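Step one of this worksheet: look at the structure below.
Note that one protein chain is taken out, while the other chains of the complex remain in position.
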Amino acid sequence: MEMFLSSLFSLMSPGPFLLVLIASAVGIVLGAIPGLSGGLGVALMLPVTFGMDPHLGLAMLISIWVGGVSGAMVGSILLGIPGSPSAIATCFDGYPMTKNGQAVKALGAAITASFMGTFFSILIATFLSPVIADLALKLGPWEYFSLGFCAIALVAALSRENVFKGLAAAAIGLLLSSVGFAPIDGFPRFAFGNYYLNGGFDLISLMLGLFAIKQIVTDYARGQKELPPVDMRNITGFGVSLKEYLENAVNLVRSFLIGLWIGFLPGMGAALSNMVAYAQAKSSSKHPEKFGKGCVDGVFASEISNNASVGGSLIPMVALGIPGDGTTAILLGGLMIHGIQPGPLLFTNNPDIVFTLFATAIFAAILVLLQQYFGMRLFPMILKIPYHYLYPVIIVLGFVGVYVSSSTTFNFVLLLAFAALGFLMDMVKLPTSPFILSFILGPMLELNMRKGFTYTDQGIWPFFTRPISALLLASAVLSIVWPYIKDYLRKHHGSKVNR
Amino acid sequence: MKRSFITLLLALVAFSLVAEGQSDKGSAAAWPKGSVQFVVPAKAGGGTDAAARIISKALQENLGKPFVVVNQPAGGGSVAAEQVRTAKPDGSTILFYHTSLLASYYAGLYDKSPLDEFTTCVVMPVGGSYALCIGPDSPYNSVEDLVAASKASPDKITLGVQLKGSSHFMAGLLTRDSGARFRIVEAGSDADKLVAVQGGQIDAAFINTPGALQYVEAGKMKILATISGMPERDSGASNYPSLAELGYENTVYGLDFFILGPKEMDSAIAEQINAAFKDILADPEVIDQFAKMRMPLTYLGLDASRKRLMEGDKKIGETTEMLGLR
Partner (left out) sequence: MNDKRLGFIILALGIAGILLTMQIPVKTFTDDPGPRVFPYLGSIILVISGLGLILTRQKSTEDTEHFLTREGWKRAGIMTLLFIIYSLALKIVGFYIATPVMVFFFYRQIAGPEKTVLLRGIIYSLVTFGAVYFVFSKVLNSFLPPGMIF
């Protein structure tokens, strides 16, 4: 405990303080720019830390990461263009809120939710890592598959208005995700001999094409000239009333837990948690029809969960030396390079490193909160920039972002192709969330399904006999069927009353 | 409308002509001319990636030009390899990887021979080893026990590998030498295997030794033996016998790191790359960093490198056939 506090205090001295401040600011910017993310920033800055003291180096990297996850929502809310996959779901309600003139409120909700997510998840990680970490080991491919299945079922269950369109969108996502090397056997599927496709479709190209490019084309085609003015009156503090926080208490806690849990699972992180939390928030809400039109609940759900994944991912990283998501994998590499061997003995051998990680993360979260608070009234100024100045910059950043993350110009083709796909889907009103979710989850689902079959000679049974897996599958089925049961019961009950 | 498009095209053409007239089409001049892309077929954060970053940073400091690590893990290295193979042969795009690319080639994941379709610049044998690991509560105490159990219940004892990668080869060699009847399953990267073994989802796995040691110290895993490119036991893990010394004489498999460039690359450039590596591998700081990671690297000159790669290629080719993986 004292070690934690002493790490925290050492951050207060001018050198480290400035480092965390600047690094987190950089992270916010990187997160906000579509095509870049905090994770990329960490990867790029990693070599810079080689010559630094490991504590400072780690502090810098963590700050960039925290900033990045919190900053991604800026684009999502103000422009409908997510800064990185961790804030895709924030678009769904954040952008409509901006169109309703409530940009500041959306930002305020996102900022506070982000802070809560990071802060509490790090606290939990700090004190409970060794205890919880062993849980990660109990989960095998069966559980992972069932988890993914459950997530998709949730989102499919959302499109109750037209189940078939939701399913079709999810199926398209699944099929597109199978392009490329199949897991395990490595056969290049659907690649038609084109070696660029062997690696499958790149997520960044998909995201930018589907959101940024498509958005720009659509807006221009519709002749969108200006966004409605932002409602700046009655904005006190973060622009969100206490009442709204209280109303969303359950939503916030639940989304937090989802984010913490998904971050905790090795290999899955913020990109997934924001969508799942949003989907769950919508399906558990008393007014699901408001989602997608500018309901602050959606923003809360998405933003608290993606930040909760930060703390979640740190747990297995610190306690077991196993990365909780892509960015923690890079951090682990960083530790290795500094001569610190990650693993279960990290706590015992290098407790100072561990506490630096946690203390910096919390500190960065606080600084990000403050920076974003001041930025909150400035960010919407972006909306005042005329489109003919704003959009070309975004376009360039988008293309550069695609190139930087993949180093191949072929992905420009993908970028445009996905924009076209998104355009078509909008035309026929196929929903994007099941599509994106299945696309992201597809490979993981297939890998674990097939692994699950091979690990034992009992074929499909372990999926149902292992308790956690069975539970997840049951919840998946239930979440699809429940609304129909509810409707049926209500009608039945209603008719009874009428008699 | 039409007019503006014509203007646009003219502008582009004009610009390119002007710029082209000023471009420098130098021949095998000093390397590196500008930034260098270090293409690495590994996910960010693993051992290979860490090594690549240390090296690229050292090169950057010594040569004064930016060296950018590009991660491209798809397809057992094939996508990254193709990227380098089809790149401009001026040394601005080079591949950093290890000999499991040869395994990928022979096992059918990649269809171009790393030996013949690329220019070998430098090969660096890596010290260290892989370990045969089992869970903490596993009833087995020696490789013999494990093998015997697998023979008693064939196709039940799971051995985790990365299919068509180095660990798969190691498993194959052990199987051949011992006659064991393991159930060989895909268990992902070293990190994934660590989780699977500790969690009891698989019975055993080949995991890189430095990574595994900490878990053993913490009581979460057991190591039965090690395997490396040499039959002797790993000096960094001297408590554990090597599989070769236990009697499985052909179970020897090690990794070499290498740098490959496109085939048409000038040999002068290859020499310069090789020389650059000689410098950094002699740098005490670099040596220290790799020692801390328990991955000591040895430098080989250009001819020695080429020879070593040929030997490795031959051996892996033979092993693949022997294992029936072709």
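We just call them A and B in the order they show up, numbering each chain from 1.
Please note the rule applied: a contact is a pair of C-beta atoms (placed from the backbone, for glycine too) under 8 Å apart; a residue touches a chain by one contact, two chains touch by 3 or more.
None of the values given here were measured: they were computed from a predicted structure.
Remark: the omitted chain is touched by one listed residue; of A:N248, A:S305 or A:S407 this is A:S407.
Checked against the full complex, the candidates A:N100, A:T218, A:S241 or A:N349 give a single residue touching the omitted chain, namely A:T218. For the chain left out of this panel, the touching residue among B:R183, B:K220 or B:R306 is B:R183. Residues of chain B in touch with the missing chain: 1, 4, 8, 11-12, 15-16, 19-20, 23, 25, 35, 37, 66, 68, 70, 155, 163, 183-186.
The set of chain A residues touching the chain not shown comprises 44, 161-165, 167-168, 170-172, 174-175, 178, 182, 184-185, 187, 189-190, 213, 216-218, 220-223, 386-389, 391-393, 395-397, 399-400, 403-404, 407, 409, 412-413, 415-416, 419-420, 423, 426-429, 442, 445-446, 449-450, 453-454, 457, 459.
Following the convention adopted for this analysis, only the chains that are shown with their structure count from here on.
Centroid to centroid, with C-alpha atoms defining each point, chain A and chain B lie 31 Å apart. Residues 37, 39, 43-47, 49-50, 53-54, 56-57, 60, 69-72, 74-76, 78-79, 82-83, 109, 155-156, 158, 163-164, 183, 185-188, 191-192, 194-196, 198-202, 210-211, 213-215, 217-218, 220, 288-289, 292-293 of chain B are the ones touching chain A in the complex.
Contacts from chain A toward chain B in the complex involve residues 43, 46-47, 50, 136-141, 180-181, 183-186, 188, 195, 198-200, 266-267, 320-323, 326, 328-333, 336-337, 339, 341-345, 406-408, 447, 450-451, 454-455, 457.
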